[in-house]
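Just one protein chain is left out here, and the rest sit where they should.
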Amino acid sequence: MDNLIWIFISALLVNNFVLAYFLGLCPFLGVSGRLETSFRLGLATTFVLVITAICSWFLNTYILPHAPYLRLISFIVVIASTVQFIEMAIKKLSPALFKALGIFLPLITTNCAILGLAIFATNKGYGFTEGLVFALGAGAGFTLAMVLMAGIREEAELSDIPALIQGTAMNLIIAGILSMAFMGFAGLFSSG
Amino acid sequence: MAREQSSYESFIKGLWRENPVFVQVLGMCPMLAVTNTALNSLVMGLATLFVLMGSSFLVASLKHLIPKQVRISLYIIIIATFVTIADYTILALLPAVHKELGAFIPLIVANCMILGRQEAFASRHGVRMAVVDAAGMSAGFMFALLALGGVRELLGNGSLFGVDLFGPGFEPWVIMILPPGGFITLGLLLLLFNWIAARKRAFLAEVAATEREML
Amino acid sequence: MSQHEPHLLLQPAPMLRQGMNTPRAMLDVWLALLPATLAGIWFFGLGALLVLLASMAGALATEWAFTPASRRRAAIGDNSALLTGLLLGLTLPPGLPLWMAFLGAAVAIGIGKVIWGGLGHNLFNPALVGRAFLLGTFPIAMTTWAPSGGPFWEIPPSLLALPFQSPAYDALSSATPLGLMKFEQQGTALPELLLGNTGGCIGETSGALLLLGGLFLLLRRDFDWRIPAGIFLAAATFSALLSLTGDGYPGPLFTLLSGGMLLGALFMATDPVTSPLTPRGAWIFGLGTGFLVVLIRVFGGFPEGMMYAILLMNAATPLIDRYTQPRVFGRGGGRDRGEQTS
Amino acid sequence: MSLFNLFGGGFSHGVHPAGHKEQTVDRPIQRVPFMDRYVMPLGQHIGAPARPLVSAGEQVRRGQMIAEAGAFVSTCLHSPVTGRVRGIASERYPDGSFRPAIVIDADPYSTQQVEPRPAIDWAALPMEAFIEQIQRAGIVGLGGAAFPAHVKYAIPEGQRITRLLVNGAECEPYLTNDHRLMIERPDALLRGIEILLTKLGAERATIGVESNKPDAIEVLKQRIEPGQPVEVVSLPVKYPQGAEKMLIKAVYDQEVPAGQLPRDIGVVVNNVGTLVAIADWFDRGMPLIERVVTVSGPGAAYPANLIVPLGTPVREVLRFCGGLKEETREVIMGGPMMGSPVASLDVPLLKDSSGILAFTEAETARPPAHPCIRCGRCLEACPYFLNPSRFARLARARRFDQMKEIQLMDCVECGACTFACPSNIPIVQLIRSAKESIRHKKVEAA
């Protein structure tokens, strides 16, 4: 249990996917302009991350021990098709949910956070539950970073940011400051 | 596509005018994650170069055979194959570097720059142009990687490619090799790039104005 | 017919103004910090004064260099850069090399403020951005504490390290009360915490004088009292609960008086620019900061968490402000009732 | 209500500007002599401008109607003086624009008496006729907005007025005209209250007076007859207590929902001056042709409370009380918080002119604006619990739609935020121009 809590906290805060591992930077820098969108994208990403964790556990357990060289390809193919399948299912079963989150799904599948999660979970040798908790933590961490960033950006739009630095340069520096603030979480619950 | 670009122009545009990192803001994830030393940057840059040139070559050669509906899937398969090859090669030849780059070599697959080049360029041009374009883009990417990795290693460790430059008394700026340093340095490099570009524009405008006056 | 006919101005109403103005508010903070600053210099000697001066010089130089000439006079004149420099200086260890203090202040103003568009536009406390940068960059120098109470004129050798060079430390270095608590489970007596004759950052050790300064600001209405109140409340409650478990966690009094708690709660978290505008937001900000401080101090890797707690809450401030807009007069259900005016 | 007063009463937020009332508070109302020429702009009230009934060269008597209401939300104008219509011309208006106005040359030989007229039996009048009478009298709200008074009394079917709230707060600094009126004409005021109470069918009337006018409270309390359903409430001094909804909140502790009117919760609010004007019309047949004005401010040579015929040039009013001091820099019509500066002294005194204030360098000098440091003083000042700081920030970025989302239109422009701003940001001006742009856009879209 302690271990699971640490995995969650670590992925959420200490080793935040975006701010410490640089995963999911494209949406983080690109889509974080509006709070509403950021939050929904975060939720959708969390959802895909969970699916990824399940898929990669399955692959790691049953397929890859026999064919380790297929790791990358099989991750990509299996995750992408599972997500696509679920996307179709959601579209059919719950159009409202699809409208809220589903439109982001195709975008997310090519996001490096997804593949990153699969690879990290494999490298760390996580089992099923651990992988699931890892995915939830990573997703929550991604959502947290997205939402904070969006709030800051919406506010910064009203600031007198010099023209030269507006845009990506400024977003990177904001991310840097955020990342610096998140350094405060280092060592959280690891000394216990 | 006003006119066919020369190979040289096509190469140079990737290096500067359409630099994938500084101008198009692509490939941020490997850009930041592996640039804590210049060596890592170099290896990452070479791996990307290999993958991009290889897949651009293949895509441009096979473009008439690829059905439109499944082209993206095929691009990804091609890219993933080259990435796997790069991954194993680095693992075999440079195990120490591979340990540092770790998960970020497979993540080259998710570098939108590579897929983007297939879709936007390689699938629409001849093999030679595609390869030149890929080389230009990779060079631009490598240039950005090295700039960032160089600055970070220099300040963060006082060395460049592992060679100590400032002597033993140098106090390393630890944060530069940590994530915040990556973000902030890249932000400042972008700022620098914007500034140079703005200066250049201003200079060109001035030249144009002077020319007009002289006429 | 001898009526005086002036050339009439068309300055719109309201004609009257409350007496306070922004540069004066900054000056008030200066005054409030003065006692604790002097105490810091008294305890840590001339070196501390030099560190403060280096930090202020770095702040002023950066502000001057990167502010467009048209706004320069106003930007320097509003006292805010100097205040950032002082605040940063107060959070530095007394033996920090001067070049690091200068660099930290440059980062504080450059990345913490100028890049955002200058005073009022930054969303993170500039002094703390500078300090977080320094702590991340020079972790050893930033956690090596010159002892207090030595001869006034003696300057720690580390202070004078050449730029970019590592400082040399003399064997004498002390520990902060928080460090002692975290790594050696050792308490510090309350009178010492109040007086300030302990290891620590230049301006954070003297609890009583910091409280005095806070009281001054409170009376001058220069800060939102809810923020420090929230911080103290949350930190005290959280640490009281922890200490009740009996596992040797520090009690509320130690939590409130040690480390950067007072300096941070009274002078940094209350920076109006980077804290919520709304009263409810101020409470949330304060409570969140207080909670995070104890969380980081007790469960995290650092002995002190004030700086990170404030920066994290700074990051959340736009969100807090957004969701705590006061209920507009005559609008019962808050915003959802929405657009009925025309 | 009395329980509420235990807690200090009043509304939340608001500001406490220095009162500055001592200059004129003890100066009894004086009548200014008649001048040579009067200018009556046709649109000096809210709503449609009045339609002139006279033409150039026509003789008019003091109190004669010279323009009729242009619509329901509009009111009539009366000649402030006996004389001859010089013409209908474009005349300078206090805000600097030129607007059509009836110009009247006074007859230097007239006694300027209003012809006596029998009192109107208001009690017998049906409601419609009563409302029409008020419109005929040209009465507008004399607190500052110049909103035609009769409109307030046209209560839609299904609504009932239970309370009449009399606004004697006079929260604007410097102004003492309402204060003097309450002291000098309490009987007329109570008469006006009686008329309205009866006609509106309201149960009781409350006069809200800020506690810095103890003598007015005393006088009114003495004059109220036992059994009369009228009471006087002393309110803590605070700006903007005189704003209708704030006064209701302060006196009854009730919030008028945004977008609604006081009558929607059964209240009619009238300024003391308005009620005196109503009494004057029904008892003496005196339409609204003059009003009480406070001349004050550090630049006024002899501050005074004056009763001035409408249309009198400001220059003449000032001349009557000794003119302006050398150091005067600006002249404001209305109160110092919400009034507007005049570009020239050759503008007429209007129905809404409660004060003529002369300010010097000390009040007009504005140090350069500093950036907003989000100190939150404006939030604490805003009686509507709006977020002026955000308004100003959004206005700079021209995000008018976002401003509207956070209820820009609820702002009454009382200026408390601007008063409180330590960075000297002209918040209320930014708000005004944002509202202007939104209205403009709406008109363009329509």
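Think of it as A, B, C and D in the order they're written, each chain with its own count starting at 1.
Definition applied: a residue touches a chain if its C-beta (ideal position, glycine included) is under 8 Å from a C-beta of that chain, and two chains touch if they have at least 3 such contacts.
The criterion applied here is as follows: contacts and distances are computed from a predicted model.
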Protein that the absent chain corresponds to, by UniProt name, given "Multiple resistance and pH regulation protein F", "Dihydroxyacetone kinase-like protein", "Nitric oxide reductase NorC subunit apoprotein" or "Ion-translocating oxidoreductase complex subunit G": "Ion-translocating oxidoreductase complex subunit G"
Which displayed chains the unshown chain touches: A, B, C
Candidate in contact with the missing chain, chosen from A:73, A:86, A:107 or A:164: A:73
Hidden-chain contact residue, picked from the options A:81, A:94 or A:129: A:81
Contact set of chain A toward the excluded chain (per top definition): 6, 10, 14-15, 20, 68-70, 73, 77, 80-81, 84, 124-125, 186-187, 189-191
Footprint left on chain C by the chain that the document does not show: 139-140, 143-144, 182-184, 301
Hidden partner interface residues of chain B, rising order: 65-70, 72-74, 76-78, 80-81, 84-85, 88-89, 91-93, 95, 156-157, 172, 174, 177-178
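What we mean here is this: only the chains that are shown with their structure count from here on.
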Cα-centroid distance, chain A relative to chain B, in whole angstrom: 23
Centre-of-Cα separation between chain D and chain A, whole angstrom: 60
Approximate Å spacing (C-alpha centroids) for the pair chain B, chain D: 69
Where chain A touches two or more other chains at once, by residue number: 165, 170, 173, 176-177, 180, 183
Touch-based graph of the chains, sorted into line, ring, star, complete or other: other
Pairs of chains, among all present, that meet the touch criterion: A-B, A-C, A-D, B-C, C-D
Partner chain B, residues of chain A touching it in the complex: 19-26, 29-30, 69, 71-73, 76-77, 80, 110-112, 114-116, 119-120, 123, 164-165, 168-173, 175-177, 179-180, 183
Chain C contact footprint on chain D (complex, rising order): 15, 17-18, 96, 173, 245, 249, 255-260, 315, 318-319, 323-326, 328-332, 334-345, 357, 359, 363-364, 366-368, 370-377, 379, 383-387, 389-390, 404, 406-407, 409-410, 415-416, 418-424, 426, 428-429
Interfacial residue positions of chain A with respect to chain D in the complex: 157-158
